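A single protein chain has been omitted; all remaining protein chains appear in their positions.
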Amino acid sequence: MTTITVAVAGASGYAGGEVLRLLLSHPDVEIGALTAASSAGTALGAHHPHLVPLADRVLQPTTTETLSGHDVVFLGLPHGESGAVAAQLGDDALVIDLGADFRLESADDWTEFYGGEHAGTWPYGMPELIVGAGRQRDALAGVNRVAVPGCNVTAVTLGIQPAVAAGLVEATDVVAVLANGYSGAGKAPKAHLIASEALGAASPYGVGGTHRHVPEIMQNLRRAGAGEVAVSFTPTLVPMARGILATTTARLAGGVDVAAVRAAYEAAYDDEPFIHLLPEGQWPTTAATLGANTAQLQLAVDERARRLVVVSAIDNLVKGTAGGAIQSMNLALGLAETTGLSTIGLAP
Amino acid sequence: MTTITVAVAGASGYAGGEVLRLLLSHPDVEIGALTAASSAGTALGAHHPHLVPLADRVLQPTTTETLSGHDVVFLGLPHGESGAVAAQLGDDALVIDLGADFRLESADDWTEFYGGEHAGTWPYGMPELIVGAGRQRDALAGVNRVAVPGCNVTAVTLGIQPAVAAGLVEATDVVAVLANGYSGAGKAPKAHLIASEALGAASPYGVGGTHRHVPEIMQNLRRAGAGEVAVSFTPTLVPMARGILATTTARLAGGVDVAAVRAAYEAAYDDEPFIHLLPEGQWPTTAATLGANTAQLQLAVDERARRLVVVSAIDNLVKGTAGGAIQSMNLALGLAETTGLSTIGLAP
Amino acid sequence: MTTITVAVAGASGYAGGEVLRLLLSHPDVEIGALTAASSAGTALGAHHPHLVPLADRVLQPTTTETLSGHDVVFLGLPHGESGAVAAQLGDDALVIDLGADFRLESADDWTEFYGGEHAGTWPYGMPELIVGAGRQRDALAGVNRVAVPGCNVTAVTLGIQPAVAAGLVEATDVVAVLANGYSGAGKAPKAHLIASEALGAASPYGVGGTHRHVPEIMQNLRRAGAGEVAVSFTPTLVPMARGILATTTARLAGGVDVAAVRAAYEAAYDDEPFIHLLPEGQWPTTAATLGANTAQLQLAVDERARRLVVVSAIDNLVKGTAGGAIQSMNLALGLAETTGLSTIGLAP
Partner (left out) sequence: MTTITVAVAGASGYAGGEVLRLLLSHPDVEIGALTAASSAGTALGAHHPHLVPLADRVLQPTTTETLSGHDVVFLGLPHGESGAVAAQLGDDALVIDLGADFRLESADDWTEFYGGEHAGTWPYGMPELIVGAGRQRDALAGVNRVAVPGCNVTAVTLGIQPAVAAGLVEATDVVAVLANGYSGAGKAPKAHLIASEALGAASPYGVGGTHRHVPEIMQNLRRAGAGEVAVSFTPTLVPMARGILATTTARLAGGVDVAAVRAAYEAAYDDEPFIHLLPEGQWPTTAATLGANTAQLQLAVDERARRLVVVSAIDNLVKGTAGGAIQSMNLALGLAETTGLSTIGLAP
């Protein structure tokens, strides 16, 4: 096929760097402009020493001029900046926003959780999302805009959506608690993100329904078929660089047993190339997903508490961000969905 | 006061070592026999190089002979062994079991979760447990046997019991997910506990209501005033040596708001020397509790999901095991409850 | 080219697993028999959940029968077992020993450091090793046996050999101290390798010239041109799963300045595909090499102490073991040396 030229805005950050790491293995892609804000003019190798083949590339400023002329543009920009850039790039380019600006359908949700004016809604880049009788991938063919889901949202949605869609649990009683690696918090130095505070410690953030990923999870569960939805969501930072381990539980609907649940998950995911329901008795570890576009899952039914418990593991930067983004890029461009993406993690 | 002589059985393990670390700062205690099974005959310093003042002490075999003649005997033994040892020590000695043998009241629960025959029930060593209008500490004065609670049980119970006791939440809809340090799994080398598997990884264990701490949590919530109880409990191993961060959520009872919840927690804990409800807006980190007998707590009410979320942090080896044990020892012996125990953690 | 069939003995261990992880991306390889000792009969996915495409493969016993008939056999076996297996496989197969049995030329060294009888010497699988005016890669074309170097040996040798070969330092005054991830210690559960001991701690091992990698480093430096050699070597375990950061220093020969040293390193490594001398001022981090077959290097000359200091970073399981092994396989089989190997690390 023809080579696809790709630009990455925000290439010095973790999301942009991860897009580049994956694109370097993509057979159909040529990496074009790499842009940044305050880091413009410096070598990429100073920011991402692991990207050896691109070490000498110099970051350009993020402008319409530097980004235009590419088939695909990935945007790893601060909240609120993607819309203006995309508008200037025109409709010919496929613009994939790694940020949050275009994920939500509800302007009210946007205003409540992010503040300011809602920029709009782009096709949602979660191919495996259950939408009625189909999947969200059906809506991604040929699009020229993609909103990449939040990393926590991916972990929780993939974990619980088969049970919600099949009506096996009460969507009004969903509780998700996550163990999160630090790279999800980005690369900007902040007091609570320094290593001395992180090492040997676990702590929560965004507790009590205030986290910005809450409305996005609820939106997904509604699309997967739920009526009323209530999700309690608590992420916790634990001392690892990458990875999300999401424990999502929901009250079982009456009469549901483990066989019914397992059957629903197998039906939902057996054909999914990037979702790996583990053999019974084996539980996910985030280590197995590092660097891979895989979600690993296992489930249990707690008969005493009458709850389903699903544990899902992903790499927040891959399946949770850059890998999911490239998966959507492949779909949008008509490439095989798995092109350039791996299910093989780096462990131990 | 007269010096109290103390023996520790299982001194080479983590629980036994932590009892010793704390006893070295206890003004009324003289450390007597230190015993072990396969490590008998070796120096304590080879097992616990951090206990410098005891480095040259030689471990003796765990026998009635070596343990008898002490005012207090701590037992850090495998499940099922404490009863026989205690029986031989007689009623004069205060025997404090760090293991699970005597925690449960229900023989059925014991058989279901631990297997084998129930050894019996000893006074339960959680002074802060709400029991009717009083506290469990009232039941500990003068006792000669104490069953020390499970570490996860302590984190979850302290987190949710004020809301349960005050009827502010539905005890039939409690979900607890924990981030756990590895020392709770003990010192025996097992494949899933080696550092290469642990570093950079998070993984769950005992999922789906199968963990042995489940019936003990339920027992506590019933004692705190709940009628029917259902608890979904999932611990997850994260890469830290010590610490438990418990996120416990429960469905709010009708009409309950955050002010009512906070008032209940303040009423329950303001006089507790080892429970520290943080100022509003500040969330616990396990780092702040390392080495200390403190539980740090914060809570939020999620109005959208209609759930209370409480996050509690403890050091599993201190407040979760050895510190709680010494606190109960103090009460049993009529010493000031806080003697030899600290609220000051080792951070960063 | 024709597909190469490959068997891996010891596939449940870390070295064997890493060979498989890399072979899954090798375009010319078909993965054949996977064998193990006590794990025979179990699924590979139970041991290496990150190797999703091989999850259902069942481990066979390590026998001549299961291993024969492949073009290449990798051996990840306990010390002393490789010779017998290789002998039975005959000369047609390329046998690559990940262990130490055939690394040393001197039977005396073998007996002193490993004990027992010396099995022999195979072609040494470090393509970049300076040997006279050439490189060790010249000796690997067409061989049917390869001894893969020790991981620490690779880090130290690559770090200091250009200076030794060029006579810029005194090979009788070399000091290397390493920060090592735990996976180099293997997967067998041992008391000092459990996570609780590792997390938050650094400790040395094999101190004082007793480590088995010492004679191998000395052998390499002699091959690189040194006369008399003396190396002080101290590895230290630090809390990471993978990676070696080797700080190697040596006394400067008279009159040598930093320009001469840098020129020697550039001359030695500018054409090496897997050795990346960083731009001046940028120092290696092991994170940049994780999963990659890259060694990253930087050097400084300490004029006051008259010593060269070289810091080299590798992934012990890739460039230090499995990646180096596949690089040698490529050379032995006449494939392009870099086939199936990446310079791109997984960071952060």
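All chains are identified by letter, namely A, B and C, in their written order; residue positions are counted from 1 within each chain.
In this text, contacts are C-beta pairs under 8 Å (C-beta built on N, C-alpha and C of every residue); 3 or more make two chains touch, one makes a residue touch a chain.
Since the model is a prediction, treat every value here as computed from it, not as a measurement.
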item	value
Which displayed chains the hidden chain touches across the whole complex	A, B, C
Per the touch definition above, residue among A:Y182, A:F233 or A:Y269 touching the missing chain	A:Y182
Sole contact to the chain not displayed, among C:G17, C:P162, C:G184 or C:G243	C:G243
Chain B residues that touch the omitted chain in the full complex	14, 21, 24-25, 43, 45-46, 48-53, 55, 182-183, 199-200, 241-242, 276, 278-279, 282, 284-285, 287-292, 294, 296, 342-348
Positions on chain A contacted by the hidden chain, ascending	14, 181-183, 185, 187, 189-191, 193-200, 239-241
For chain C, residues in touch with the removed chain	173, 175, 177, 179, 196-197, 199-205, 207-210, 214, 230-232, 234, 236, 238-243, 245, 247, 249, 251, 283-287, 290, 298, 300-307, 309, 311, 313, 347-348
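Throughout what follows, only the chains that are shown with their structure count from here on.
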item	value
Category of the chain touch graph - line, ring, star, complete, other	complete
Chain C against chain A, contact positions shared by both copies (same if over half, else different)	same
Between chain C and chain A, distance of the C-alpha-averaged centres to the nearest whole Å	35
Inter-centroid spacing, chain C versus chain B (mean Cα positions, whole Å)	45
In chain B, residues with contacts to at least two other chains	196-197, 199-200, 239-241
